[in-house]
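A single protein chain has been omitted; all remaining protein chains appear in their positions.
Order of writing sets the labels: A, B and C. Residues in every chain begin at 1.
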Amino acid sequence: MINFQCDYVEGAHPQILKALNDTNFVQQPGYGNDEYCARAIQKIKKACNREDIDVHFLVGGTQTNLTVISSILRPHQGVISADEGHINCHETGAIEATGHRVIALPSGDGTITAGQVKEVLENHYNSDIKEHLVQPGMVYISFPTESGTLYSKKQLTDLSQVCREYGVPLFLDGARLGYGLTSPGNDLTLEEIARLCDVFYIGGTKCGALLGEAVVISAENIQKDFRYFMKQRGGLLAKGRLPGIQFDVLLEDNLYFDICKNAVQQALEIRKAFEKKGIAMQGNSFTNQQFPILNDDQLNCLKQNFLYEVWGKADNGHTIVRFCTSWATKKENVDLLIKTIEENL
Amino acid sequence: MINFQCDYVEGAHPQILKALNDTNFVQQPGYGNDEYCARAIQKIKKACNREDIDVHFLVGGTQTNLTVISSILRPHQGVISADEGHINCHETGAIEATGHRVIALPSGDGTITAGQVKEVLENHYNSDIKEHLVQPGMVYISFPTESGTLYSKKQLTDLSQVCREYGVPLFLDGARLGYGLTSPGNDLTLEEIARLCDVFYIGGTKCGALLGEAVVISAENIQKDFRYFMKQRGGLLAKGRLPGIQFDVLLEDNLYFDICKNAVQQALEIRKAFEKKGIAMQGNSFTNQQFPILNDDQLNCLKQNFLYEVWGKADNGHTIVRFCTSWATKKENVDLLIKTIEENL
Amino acid sequence: MINFQCDYVEGAHPQILKALNDTNFVQQPGYGNDEYCARAIQKIKKACNREDIDVHFLVGGTQTNLTVISSILRPHQGVISADEGHINCHETGAIEATGHRVIALPSGDGTITAGQVKEVLENHYNSDIKEHLVQPGMVYISFPTESGTLYSKKQLTDLSQVCREYGVPLFLDGARLGYGLTSPGNDLTLEEIARLCDVFYIGGTKCGALLGEAVVISAENIQKDFRYFMKQRGGLLAKGRLPGIQFDVLLEDNLYFDICKNAVQQALEIRKAFEKKGIAMQGNSFTNQQFPILNDDQLNCLKQNFLYEVWGKADNGHTIVRFCTSWATKKENVDLLIKTIEENL
Partner (left out) sequence: MINFQCDYVEGAHPQILKALNDTNFVQQPGYGNDEYCARAIQKIKKACNREDIDVHFLVGGTQTNLTVISSILRPHQGVISADEGHINCHETGAIEATGHRVIALPSGDGTITAGQVKEVLENHYNSDIKEHLVQPGMVYISFPTESGTLYSKKQLTDLSQVCREYGVPLFLDGARLGYGLTSPGNDLTLEEIARLCDVFYIGGTKCGALLGEAVVISAENIQKDFRYFMKQRGGLLAKGRLPGIQFDVLLEDNLYFDICKNAVQQALEIRKAFEKKGIAMQGNSFTNQQFPILNDDQLNCLKQNFLYEVWGKADNGHTIVRFCTSWATKKENVDLLIKTIEENL
């Protein structure tokens, strides 16, 4: 069986394992004070073309989301998110467990608009009984979204503007950032993201690392004391070198972007194969996740050799499923999948 | 400079790195549903001689402590701990952040006694205004303690008995469990710990792994829904294989215990060298942490070649420092330290 | 100006003030251990025809909701509510501040159905990734609802059955319970509510008291330690006699029900007047809140002499407003309002 279920079914990029081996006996201080973290931070600052940003390494997405969000909000505030946002759907109420509501906005394609956010903020501050309501205190978006879609430069700029107008930080979940930045559908740069967002992260776990998310805090007013929050939420690794080494490797010689770009290209070839067969796709994903809408015969055919993820029911006896590529996806497996689509569906 | 500051200054035991390499391209489900986790769990069940325990893998100590404790306590309850307990001293209020008080008891050597715990419980339930007080809801101990000391079988049995009498779960923090179980001062087995405690963990991070703590829940009444808590607190790794592989390796052929035992022996040789010089030691540690009490001349001498951790001030112009060994400590470095102690202090 | 905005614009029923005066210098223990609380509790037990229930007095609705809900849920659980439920709309995220999500279900008229709740529970427990989701841990309903509607005996019985089947407690917010039980549209008794729900409260603040809600915990498994939760959330009054005296008075000689019934009758007369004028009403409220849908001319006319609450926009240049009666509403004011409706709208 060939597994296309998600982008975390293998270990790590071989260069990461090599670096772990090479550095294994070098003695280093704990808790992120090692030289590998320092080097990775320098590379990220350079990639963002910013010296005044703070960079920290956390383990995974849920941990990063809850640590960042609870570090920013005051007790009476909630975080605005698309209804399909990860914090709203797949984190067991991790945000609420830190005391805050997720204010979910309807979203067709995974994104939310500047207009929607402005309306929420306006409605709140214009209410006669606003003290009875959760105050919207920050905005959470994903890039790419859960549906594989992207914010355009225009959309992100508009969102950023509304957020700054109302003084609510903008937080971008970049668990799959590499797949977004290297998509042919993307017109944003890392530098622009660092400028337009107040805080975001460069996902490692789903982009070639064993684990690790690099949190970039670009807004100075939310940088203070972040290491306390990391420690309190269980995210300050004793062996902080582990994410440090990995990001040091991933950001060397463009590796992070090369492997993500390759995965996106593979995904788009798979998409093309489905479309050529006249199979409808859920949403306009130009990233490493593809969501064909398949009937039972097609599902049965594909499940002979391939693992995919069931995403949801479509209306008409069809099922939306997810095929995912990653840094580790082998060309021969993609070819076999495409061949199966072409010949057997 | 040779670093004896702590037991997490190097990477991981080479067999772990080898296993990460060997398995790297094997496709596995995420979130701990992989075959490596399954194998590691089986080995832990066997080592505990129990089939009815639950085993889960978390990333680090603070995360494990906050996840376990908040999964057990009801909102009005607190957790009893020695005042020097890790949750009371070095976790940035992680337990309080989940809503619960740490009820700290005075402790000379890092341990708390059955008598102390019984007194707290009796005082609480006999109080006329008990609803105005934090209800003691569980007991947290460390084995070894922060001071490197151990609970004897008698002490742990007594504690366990009091806890069961009052219906408060007993939780043992085993971040350094390997160094405790392999100490010549120890008379407890893993099986006994699983029987006497309701929940405990087998520390990986400080005992040879890159990261990872294996939580063993032996009391059936607190096993339910633990994976929800892991996810909510950010501890359910997408690549759950990472701790799985590591514990699978560590529990093969007694590796975990062999490497810990070796570290303890090295530490005891260092202790002996200090004592032979007439240097007082803080506490009776028979584990991998040693706490000599040194004057300024001695400190200056040692700091030429060695890194140690300052632990606290002694009364008389002396300083308590910590020397730590680990699975990675090289014999030649121990020899050099002992030689320096013998010849230069 | 005559105020029909809500049911808390006056003080308390005169018999309550008289009792406060009469008992003022009687010395009593604090924290609810006084004889007035004891008497009120006995009366409530009698009214529910149950000796095995626990009764406690809290100050207001939000406090009661957050104290009850957080006393029941475990950290990974959320509470199911209608989207228009008070905990979802008008409590500044009080439930989330205790760590729990409000799982909001769409509701046309303020009620949720047994079918909806069953579906949420089924979907959850059938999910492959349920540990990534908030576990539904209890159900919150209001009687009457925010829209003034009522659950029928059949509806509440069905809800109760689903809740018990899945082991999730059913909590009924009775902030306006008196107006519900005395409505001509109601077929439930207090005794049945105590039997069908696991916990509910008899609202005092909006039904004649200065403040106070009487929490009735009828399910034995959630009765334990409730006074701790009251104290911890700031709800255990030093002068616990204050709600005690009030409920003692309200439950004497059917006072609570008499005054609420009168208010409901007044509200229904107002409703009839609007309807006779051909004015549409929002929802089928047979309780003390009425929601006419008015055009601007009508609003301008009424606002000469009456205060009402703006409830929301209707589609067509009309506004939904709320007229509320209470124990304190004077007949002459109702008559004047009806006369204005009849003659001037």
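Throughout what follows, a contact is a pair of C-beta atoms (placed from the backbone, for glycine too) under 8 Å apart; a residue touches a chain by one contact, two chains touch by 3 or more.
In this text the structure is predicted, and so the values were computed from the model without any measurement.
Trainee: When the whole complex is taken into account, which chains on show are touched by the absent chain?
Mentor: So, spelled out: the chain left out of view touches A, B, C.
Trainee: Of B:E35, B:E96, B:D109 or B:E269, which one is in contact with the hidden chain?
Mentor: Hidden-chain contact among the options goes to B:E96.
Trainee: Which one, A:Y201, A:F229 or A:F306, makes contact with the chain that was left out?
Mentor: With A:Y201, A:F229 or A:F306 as choices, the missing chain is touched by A:F229.
Trainee: Pick out which of A:H76, A:K206, A:R241 or A:K261 touches the chain that's been left out of the picture.
Mentor: A:H76
Trainee: Which residue from C:C37, C:V55, C:I80 or C:A97 sits in contact with the chain not drawn here?
Mentor: Checking the options C:C37, C:V55, C:I80 or C:A97, the one contacting the hidden chain is C:A97.
Trainee: Using the definition of touch stated at the top, determine which of C:R233, C:K261 or C:R322 touches the missing chain.
Mentor: Candidates C:R233, C:K261 or C:R322; residue touching the omitted chain: C:R233.
Trainee: Touching the absent chain: which residues on chain B qualify?
Mentor: Against the left-out chain, chain B lists 75-76, 78, 89-93, 96-102, 129, 131-135.
Trainee: Tell me, which residues in chain A touch the chain that this view leaves out?
Mentor: 31, 70-71, 74-76, 98-99, 130-132, 135, 225, 227-232, 236
Trainee: By the contact definition given up top, give the residues of chain C that touch the hidden chain.
Mentor: 2-3, 5-6, 8-12, 14, 17, 20-21, 23-30, 59-64, 66-67, 91-94, 97-98, 205-206, 210-211, 228, 231-239, 241-242, 328
The rule is simple: only the chains that are shown with their structure count from here on.
Trainee: With chains as vertices and touches as edges, which is it: line, ring, star, complete or other?
Mentor: Graph shape here is complete: every pair of chains touches.
Trainee: Quick check on this structure: which chain has its C-alpha centroid closest to the centroid of all protein C-alpha atoms?
Mentor: Centre-most chain by C-alpha means: A.
Trainee: When chain B meets its copy chain C, do both sides use mostly the same residue numbers (more than half shared) or mostly different ones?
Mentor: same
Trainee: Suppose each chain is reduced to the average of its Cα coordinates; what separation in Å results between chain A and chain B?
Mentor: The separation of the two C-alpha centroids amounts to 34 Å.
Trainee: Between chain A and chain C, what is the separation of their C-alpha centroids in Å?
Mentor: So the centroids are 43 Å from each other.
Trainee: At what distance in angstrom does the C-alpha mean of chain C lie from that of chain B?
Mentor: Centres of chain B and chain C (C-alpha means) sit 50 Å apart.
Trainee: Can you list the chain B residues in contact with two or more other chains?
Mentor: In chain B, 98, 228, 231-232, 236 touch at least two other chains.
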